Structures are given as structure tokens and as C-alpha cells.
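With one protein chain withheld, the remaining protein chains of the complex are depicted in position.
Right after this comes chain A.
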Amino acid sequence: MWQAIKDRETGRVRSNSFANRFKSRRASSLQLSNRKDFVSPHRGSVNSLQVDLTEGRYLLSGATDGSAAVFDVQRATDYEASGLIAKHKCMFTVDKQHEHGHKFAISSAIWYPIDTGLFVTGSFDQFIKVWDTNTAQAVVDFKMPGKVYRTAMSSLAMSHTLIAAGTEDVQVRLCDIASGAFSHTLSGHRDGVMSVEWSTSSEWILYTGGCDGAIRFWDIRRAGCFRVLDQSQTQLGVRPPVLKPPAVSSKTFSAAKSSLGGQNRLKSLQNKHTGSQSAKGSSSAKASVEKSRQKRLHPGMLSTLDRATAHYGVVTGLKATNNGMYLLSAGSDSRIRLWDIESGRNTLLNFETGRIQTNKAIQMDTSDDPALVFVPCLKTVKSFGMWSGRTTLMLRGHYESVNTCCFNSNDQELYTSGADRQILVWSPDGSVEDEMVQDEVAEDKDNWSD
């Protein structure tokens, strides 16, 4: 390790790669922490965890008993076992006893991305509440048409403060904190929407995954979704080939299908729709009569005809990688798929998950430098190499099924929570610190003057 520092001094190793070397070693050796513990005040399974995006210091958790709690990750409230174990108690909680608290389970609790002064909670009592952190009061309330499964806010947003809400209703609603009203309603899904995620490369793009198994990409400046992911549209390799693969057959329909982007496909769907309608009709070749006969769809709404599914089941989790190029989706068919966002294709990476929870939404997380994906699989948390799909770590510690994983990339710690009401900390096994301590203890023997 001192050799690495010497290389950095002499300039043989660049600062980024020096830092990444340590981070990747730490992130690949996670185990249940014996130094740090969160004292969870929740009386129900913890459904949502998020570390704040500005400092990486505060952890927000939401649970099934309607309580949301905030913990300080870096400073412990008290120490046990003569200073070796740091206990982190929650700084405050808002629960059912609170006069404006949620009445049913909280399914999603997220920080306001700009600072930690606000946080947003979504609950099964069909409300989304925005809370002021310092006074622990609910500032704005939004009433949704159904149980709220997930809320999300864009971390890149410069010009909007919209909360995207996925509920059991088929429409995704965007709520504006500044005005207190709904700004957008996105229709296209055919069943409830269980997972919502903003893009990490553009503040206008939203990804939603529904209970019908479809994943849709929405640009909120336009009407309708611009892409629906289809698991049979595949590409072999993590980037699409420079030359297009040879066309599967010369038939016009399949040629339209295999072309890039959703536009041609949607047009061909519209053509088929009108084609079949006019074939059944008798004499009307005029556009006006066709319009009256068949509900003419706005080009943005053509996507409702597209029934491609990304999973054979409910899409329970979505996570976009930090470089904005790939999207991970978890489904109740116990598969995790990696999608190339730009081409919209399935990269056919197979992650060796055994079984994933099917009835509830799960929260996955990714780490950048050793490119790992952390996924809760029933009672264990597995980490997979993102480009190989192989299991690198199996973390067993929870007594019941795990719901969320949250990776703190500043400290390379993983926080997980589950149905056993615990929030567990997994930290690197501290071999580097031991090395440094050993070196410090060896004093300079020549320094003996009084």
C-alpha cells in the first residue's frame, strides 16, 4: 500500500486511478459491519432507503408502519463496547402519531435532490407528502388516484421540481412542488406502475416500469412515450454493432420491426390498425370518413398500441447507471435485464439471480468503479459484476426478505433493509486500516532525546 502511495507521489499513477484502486478493493470485500449499527425505530418492514445526494450524510428510510426516519451516517449518537461499536439512532421520525403523518404504509421516501431541507414520502394511503426536514412538518400534500408505489425526483433538474409518481392507476402523474398541482399525466401503461426512475443523463427523460411488464421511456416535453422496451429486440454485446445485422427476412412487416427506434414500429402499428379497419369497411377511402369510423390517435398516443413487454411479469425495480448509458430492470419473472438506453435493446446479460421477490417493488443499486450491481434476492443480497453477470458476493444477514439496497459510494458502504425491520450496514473488512494502524504503531526508534 505504501508502494501505491509512492507511485502516486512520483506521478506514475494518476490521482483518479489511485483513488479508484482503493475504492474497488473496498467495494469488492463487503461484509456485515461489526463497527456500525443503525437502531431502527420502525415497527414494520422498511421499504425504502436513500442516502442524500448532496453530502452523502443523511439516510432516509420509510417503513410499512407509516413511519419515516432520518439517520446520520457519519456521526454516531453513542458508542458501545468501549468505543468500538458506533450506534446510530434516528434523528427524528414522522409516523402515524404525527398530526399530518401517513395513515398506511410508506412505500417510498426520497430526499429533495437539491438540498436536505425537504423530503418527499409516498404512501399506500394515496397521498404524497412533502416534509420540511428542520421542522418535521408536512408542507405540501398531493392526492393520488391510487396507492402510491414509487416516487422519484430528477437529480439533474435545473428547470423543474417535478415529482414523478407511479401508482396503481395506469397513468403516471408528475406533481409540481412549486405550484402544488399536477403538471403532467402520462398515459400508456395498461396496468399500475410499480417503478419510476429519472434519467441520469437528461432532466426531461423518465423511465417507468409497469405491472403489465412494459418499460416505457417518456420525454416530458412531448406527448406520449417515445420508446417501449421489448425483450426480444436484442443486441449481442454492450454496444450495438456499427454495421446493422442482416435483415431477418424480406417481408415488409419484419423489416419495419427490426429497424432502429420506435418510430417506424409505431407507424407500422398505426398502418396495421387503419389497414385492418379499412379492409373491414366497405367503400371509404377518404381520410375524413376513416377518421370518423375509427378513433384517430394522436401520433404521441400511438404508443398505447404497442404491447411489447420487457419482462414476463411485473417490473419491480429500475435503476439507471450513473453514466446514463444503461438501464437495469428487475422483473417478477426473476430476471434482471440490462438495456442499452440509446438503442433500446436488451443486451442479453444474464445475472445469476435465483429468485426475486415478486409481490413488492425492490430497490437495486449500482457501484461505478468495480461496476457492480447490488440486488436483493429474497433473504440475501447478491452483488453481480455488471458486465459478466456472475455473482461476486452473497451477503447473508437478514432474517426475512430484503427490500432495498443503497450503496454509499463515498464510504463504500452498503445499507440494506428488509421485512425484518432492520437496516443493516455492510462495510469493507477494514484490512487497509489495519495496515495503516500497524505502521503507525511502529515508532521511530531513533527519536529518543528527552
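Couple of notes before you dig in:
Heads up, the rule we're going with is that a contact is a pair of C-beta atoms (placed from the backbone, for glycine too) under 8 Å apart; a residue touches a chain by one contact, two chains touch by 3 or more; residues count from 1.
In this section, contacts and distances are computed from a predicted model.
Taking the options "Vacuolar ATPase assembly protein VMA22", "Sodium/hydrogen exchanger", "SWR1-complex protein 4/DNA methyltransferase 1-associated protein 1" or "Serine/threonine-protein kinase 19 isoform X1" in turn, only "Serine/threonine-protein kinase 19 isoform X1" matches the UniProt protein name of the chain that is not displayed. Here one chain is not drawn; of A:Ser195, A:Thr380 or A:Gln422, the residue touching it is A:Thr380. Touching the missing chain, out of A:Asn350, A:Thr392 or A:Ser409, is residue A:Asn350. Looking at A:Thr133, A:Ser195, A:Ser303 or A:Ser334, the residue that reaches the missing chain in the full complex is A:Ser334.
For the chain left out of this panel, the touching residue among A:Ser17, A:Thr234, A:Asn323 or A:Asn410 is A:Thr234. Residues 212, 232, 234, 236-237, 245, 248-249, 251, 253-254, 272-273, 275-276, 307, 312, 333-335, 348-350, 352, 354-355, 377-380, 388-390, 396 are the ones on chain A that touch the missing chain.
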